[in-house]
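One protein chain omitted, others in place.
Then we have chain A:
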């Protein structure tokens, strides 16, 4: 049996890379896992149409220079195989990996809310469209509507435009007062202010949201509400996301406390569980700068360099204030909870419509009676939406955490390798 790795980091986005680089000089053995083909997370996703910032390419190069850091891309955590042991799977094999310490950097996903027509091909998440474009989806000459909430809409619009699309509308659900209050405070974070200015666009509308996606086999148009006005906009794509929700499933399955949809950590980035840390978006949405500094602190603390970690607290506090303002400014309008109609599918895996869910009192009751959340995504989309729509607390995920091969599950009987 091979000895367990000293430090396992789940997620190779800004937090995971920063954690690995902060811990690496100690010489301990480090494994970084990520389910995407390349490191960088969602914000620094690489691909044929991606332009990575210098900090991202530099960090990737540094990761390669450390012989004690081993990166496993395209690898998912399938189950907990025992105390400090995880069952993993990549395209070729399944295996069990033991660890002494673990840092969760599992990031965040988009909050996707159901509305009529959201299952039509041509409708994606807002960050989803950006990710797809970077990975090679051609959008040149396409008319694109971007809707939902948060600065991600502008980032997605910028990527679409750069790749030749015509962004015909950006619909932000938050109102003028909230968003301009946020924009006025941006001078405190100069590089963010710059981002906001360069991303500004004439197609941007506030207090605006999608009502319905129209089309037969494919998206053809979007019906939008802007203030009290309703209009129909012809388009080839609709990219709609209502900001981000932390990926807390693995942390929760390990026994970490989750509060307000985020993994709870203290000032050392430690969870309530001994030798288990968390950093970045899985501890609450805050952007890549906050993720970087949290990752650095977690990496330093994991190798016993508390004093150096403490030196980064003021920087973390500064970006946390930015994150707090952001989350206040883009609070969701309750009207968005009523977009789905009786026959709108809420669970896209099992095709369960809104009407079948609405009469239930809890997620469990709805799940047992309708099969919602029992498909391949295990409720990551519909349980998250149902939390927003009905206030139902999402369940703790059961293994396998993602669809896995039988041969992988059989590894649970084998000693760790």
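Going forward, a residue touches a chain if its C-beta (ideal position, glycine included) is under 8 Å from a C-beta of that chain, and two chains touch if they have at least 3 such contacts; residues count from 1.
Operating definition for what follows: contacts and distances are computed from a predicted model.
Participant: Going by UniProt, what is the name of the one chain that was not included in the view, given "Tryptophan synthase beta chain", "2Fe-2S iron-sulfur cluster binding domain-containing protein", "ABC transporter permease" or "ClpP family protease"?
Facilitator: UniProt protein name of the non-displayed chain: "2Fe-2S iron-sulfur cluster binding domain-containing protein".
Participant: Return the single residue from A:4, A:47, A:175 or A:400 that touches the missing chain.
Facilitator: Only one listed residue reaches the unshown chain, and that is A:47.
Participant: Among A:235, A:381 or A:411, exactly one should touch the missing chain; which is it?
Facilitator: A:381
Participant: Check each of A:6, A:110, A:172 or A:356 against the chain that is not shown and name the one that touches it.
Facilitator: Missing-chain contact among the listed residues: A:110.
Participant: Touching the hidden chain in the complete assembly: which of A:82, A:181 or A:403 does that?
Facilitator: Answering carefully, the residue with contact to the hidden chain is A:403.
Participant: For chain A, enumerate the residues touching the unshown chain of the complex.
Facilitator: Against the left-out chain, chain A lists 35-37, 42, 46-48, 74, 91, 109-110, 112, 119, 121-125, 127-132, 135-138, 217-218, 247, 348-351, 375-377, 380-381, 403, 405.
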